[in-house]
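All protein chains of the complex are present and in place, except for one that has been dropped.
In order of appearance the chains are A, B and C, and numbering begins at 1 in each one.
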Amino acid sequence: MKNEPTSYVNQIGNTYRLRTRGIGKYGIVLAFIALCIILSVMTPRFLTVANLVNIFTQVSINALLAFGVTFVIITGGIDLSIGSMVAVAGVVAALFAHPDTYPVIVPILMGLLAGLALGALNGFVITRTKVPPFIVTLGTMTIGRGLALILSKGRPVSNLSDSFNFIGGGQLFGIPMPILILIIAFAVCSILLKKTVIGRYMYAVGGNELAAEASGIRLNKVKMVVYTLCGGLAGLAGIVLTSRITTGQPNAGAGFELDAIAAAIIGGTSTSGGVGTIMGTLIGALLIGVISNGLDLMNVTSYYQQVVMGVIIIGAVVLDSLSQTKK
Amino acid sequence: MKNEPTSYVNQIGNTYRLRTRGIGKYGIVLAFIALCIILSVMTPRFLTVANLVNIFTQVSINALLAFGVTFVIITGGIDLSIGSMVAVAGVVAALFAHPDTYPVIVPILMGLLAGLALGALNGFVITRTKVPPFIVTLGTMTIGRGLALILSKGRPVSNLSDSFNFIGGGQLFGIPMPILILIIAFAVCSILLKKTVIGRYMYAVGGNELAAEASGIRLNKVKMVVYTLCGGLAGLAGIVLTSRITTGQPNAGAGFELDAIAAAIIGGTSTSGGVGTIMGTLIGALLIGVISNGLDLMNVTSYYQQVVMGVIIIGAVVLDSLSQTKK
Amino acid sequence: MSQSQEYILDVRGLSKTFSGIKALDNVQLAVRKGEVHALMGENGAGKSTFMKILIGLLKPDSGDIFFEGAPLQVKNVHDSLKKGISMIHQEILMVPELTVAQNIFLGRETTRFMPGWLDDQTIYRKANEILTQMGVSLDVRTPMKYLSVAEMQMVEIAKAISNDAKVIIMDEPTSAISDKEVATLFSIINDLTKKGVAIIYISHKMDEIFTIADTITVLRDGRYIATHSATELDTNRLISLMVGREIDSLFPDAVELGGQEAISVKNLGRKGSFSGISFTVKAGEILGMAGLMGAGRTEIARAIFGLDRFDEGEIAVNGNLVSITCPQDAMQHGIGYVSEDRKALGFIPNMTVKENITLGNLSNYTQGLFIQQKQEAKIASEVAENLRIKTHTLDQKVANLSGGNQQKVVIGKVLLASPRIIILDEPTRGIDIGAKSEIYKLIRQLTASGIAVIMISSELPELVGMSNRILVLSEGKQTTILSKQEATQETIMAHAMPH
Partner (left out) sequence: GQSSSSEKADKEGGKKLVIGATMLSMQNEFIVNVNDEMTKKAEADGVELISIDAERSPLKQIEQVESFIAQQVDAIIMNPCEVEASSPAVTKALAAHIPIINVNSATSAKPTAFVGSDDAESGRIAMNYIAKRLGGKGNVVMMHGYMGQAAQIQREQGAREVLKQYPGLKLLAHQTGEWDRAKSMTLMENWIQSYGPQINAVFAQNDEMGMGAVKALTSAGLKNKVIVVSIDAIPDALQAVKNGTLDATIFQNAEQQGAKAIETAIKIAKGQPYDKETLIPFELVTKENISKYQK
């Protein structure tokens, strides 16, 4: 991109409009790097290959969810039901993943399908009625949790096949599967958002819904795609989680929605829509993961962990925003 | 110029007053009444004085939180930290509420102060930096939880004075104290929002921040007031809760933020700011309370309760939105 | 149905009601291929509502629309665009984060490799071609949000004409651009009509109508009044059709006033935007500010009002140096500002007419914390009547007013704050001719009561007609200040042209 025309910027006036894609990303990257350097100095165990592999594996589930929710937030919506979708997809997958029943593709497909179906339900209700996404997805959050409990009868679904457990626990070319899945999802989501028409429409719908409509974009179609996609990614996350802990947990994923949304927003996605990148979201997820890993490594007492965690997250985004307004 | 304008302004008169804000409110009121009628038919225990008093008492804490968050959402912000502020305020109040230590006003003031201080901290960070309210209050949510645990050393603070326990458990003129507090808070918040300058400014800031600024409104002042107020109401809710359960719980209030935000949005507050009423929020809170009370009364199995709860909430808001678009 | 084949678009008996209030009542319109059909009417007459129905943004309550002889059925804008109807919207509809080119091709992106894969290279190239053809120099890779209102309007035009439409609706396409760009637009329109494209043209600028229109249809209060060939009408007849009465002289006579110096600006500048701006305005005086699109007038106004910073220079009010860092400061020193971008800076859409009007000086109707509701309503209704704001009730949301009436609300708000110095940035943008004369009268009243006015306008007749002196800018530099005697449209243009 060309250098930013400063005169134009000031004309619009308010400084926060400066929050463009480019600069926003760099700010948080800097904050992230700074944090990593501090941690490497404070604990020698931080900057080891084993620990980095660790962090990426741990981050993978939140990142998958955060990618999905990034799409949703870019269109100006919100999805609170992802945590519950993780549970439903996990339980459904687990129910089909007992050894010597179905080939491993069946639980995978069923889990994905569960996520996609719930996501589509969100999209359907949001586009057919005027109910705000917050309420719709809060509703499906509760419904989903109930479904997961009903399907599992309130008990963990365990005894899963080794091939299923490979998804979260195995390695390919020496790389843990969750990391491979993360890389693939990252590539696909990035391309979808940046290189395809539907990605363009997501930005348009979130940036100015009326303008998008007046340009002939069918809002409902875009929203359906986005919520379904988010559900599908939550389903994938549910499968990875279930496989990683080798059980389908009906209460898995509770509260995951906040972490995922936080990752997206830390990464520069704007809650008012129209702005955001998958790369930024990944960095947001990594930032959260690194903080929590670092606090464990340094054995900060658990009450203080929470305080420190909150302060660092705010601090990182303050740093980010400073680097934006300085320009 | 003195005689009343006959031309455009007055000729249509009051006939169309109902139009904009009115119908939105009526829709959800209708949904609420419909729900109540259904419940009275289905379970005879629902429409008894004892049960209605029950419901109002139970709703009071969520309603207090929802009032505060309504102010915040009207200005276009969000506050996720209210649940943690409930815990901090509760623990702080409890620490000063042991029998024969301080007069009951001290724990009350200290609890309120804790809420106000955390709210002001939110406001301060949000107005001084460009960090989105979602991240700031997510941070204080974590920090607050840690603080509550640190202050209470991770244990419930019990053995509170009778006079303190009266706040949540006592009655005045035969009315439970939490209901009285709710009524007073409702009146004060309604008046604040509808009849005062600061209330008007809240709508302006949320409706169009730039235009509000260009009209000479000091955005930062309004935001400081709003977040501090929200913190104060969370502090009050924390005191009522602590007194009601006769213990300061460091993990009290977890997840309360979602219920409070849901009440506000169900009641017609728009997440994009500029729209909302305290009356609507109260009805939103009552709706949630009645659903959960009704499901308990009807002995719906707990897993199905969640499904039914989600469906009814979405259903009620769909009904609301239908009554709005009909015109 | 025996629809005459020559009409590409034929609308009959169209009605539309908004929550019980008729915005359109049984209106009709018949547009021929290759003609420019002007749709005229006062603010709030229903023109935009009508057009939004044609494009599929609103659904009519009743009525028939025939397009190329067949009933037109559109569920949404997607369908109407496909059928060959496109529209330039009165309120600029753009996605701020997307680039100029991406906005121009939004909804009809070129793809390559496989369906759905964006080909931005081609989009940038084509957008560049279109803009170059139009004589607009803009980097097509600039995000839309960095453009001035005028530039955005040019992009809107580019977007609509690049759609290969058979009918193009232009709802006040020239409200924010200056004569040079208007001339460009007209030559584009000429090319289009030669190819058989029909244009429905809406504007409040009378001279434009008689330059470009072949046929004129007039609406009043949501009702159809008449359709005439442009040659049958003159300005006065047209106005009386629109307004239902005659309008006396547009520009009331100026009163010469040798008042005190109200504001003086010395050597104001900001890097990359403007520099060396020096002028004084006396109480009761109107200083016009002229310049081509992008000359920097709006930026100067924003800087004086405290919305933007400036790097150098000083501002004195009533002879005292003042420091202005935010709008509150400016307002405290008695400066008021009516922005050219009313949607972004002017009003709060979800608030009522009354609440918007009083927003700037609420403290005058308060007792303690409380707003004196009765007093507020009274004052607001006085303002609404004075400015002839057309609204069903003062409790109507401003979002639901017609564009022109929104502008009046903004002016009302600023005036109510009783400024001593008022900056009007394109104050009559989108305002109908009747209301314009009201506003001119109002400005005269203001000056008569000793208020100093800085008036920025791209309508030279208005500037010449109203100003005591005119400051001319070219590319951010002050080229001259013309006295009333010197100021003609020609001399202004000569000084405004870049050297």
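Everything that follows uses one rule, which is that a contact is a pair of C-beta atoms (placed from the backbone, for glycine too) under 8 Å apart; a residue touches a chain by one contact, two chains touch by 3 or more.
These numbers come from a predicted model, not from an experiment.
Residue B:Q249 is the one among B:T70, B:T137 or B:Q249 that touches the chain not shown.
Here the missing chain is touched by one residue of B:T70, B:T129 or B:N293, and it is B:N293. Listed by residue number, the positions of subunit B touching the unshown chain are 45, 48, 50-51, 54, 57-58, 61, 149, 152, 154-156, 158, 169, 241, 244-247, 249-252, 293, 296-297, 299, 302-303, 305.
One chain of the complex is left out; on subunit A, the residues touching it are 43, 45, 48, 50-51, 54, 57-58, 61, 149, 153-156, 158-159, 169, 241, 244-247, 249-252, 292-293, 296-299, 302-303, 305.
Going forward, only the chains that are shown with their structure count from here on.
Each chain gets one centre point, the mean of its Cα atoms, and the points for subunit A and subunit C are 42 Å apart. The distance from the centre of subunit B to the centre of subunit C, each centre being the mean of the chain's C-alpha atoms, comes to 42 Å. For subunit A, the set of residues that touch two or more other chains comprises 13.
Shared interface positions of subunit C, i.e. residues touching 2 or more other chains, are given as 307, 345. Here subunit C touches subunit B in the complex through residues 19-21, 305, 307, 326-328, 331, 337, 339, 344-352, 355, 359-360, 362-363, 366, 369-371, 373, 381-382, 384-386, 388-397, 413, 417, going by the rule given at the top. Listing the residues of subunit B that touch subunit C in their complex gives 1, 4-5, 7-10, 12-17, 19-20, 195-198, 200-201, 203-204, 207-208, 210-218, 274-275, 327.
Interface residues of subunit C facing subunit A in the complex, by the touch rule stated above, are 55, 57, 76-78, 80-82, 87, 89, 93-98, 102-103, 106-109, 111, 116-118, 139, 141-143, 145-148, 159, 270-273, 298-299, 302, 307-309, 345.
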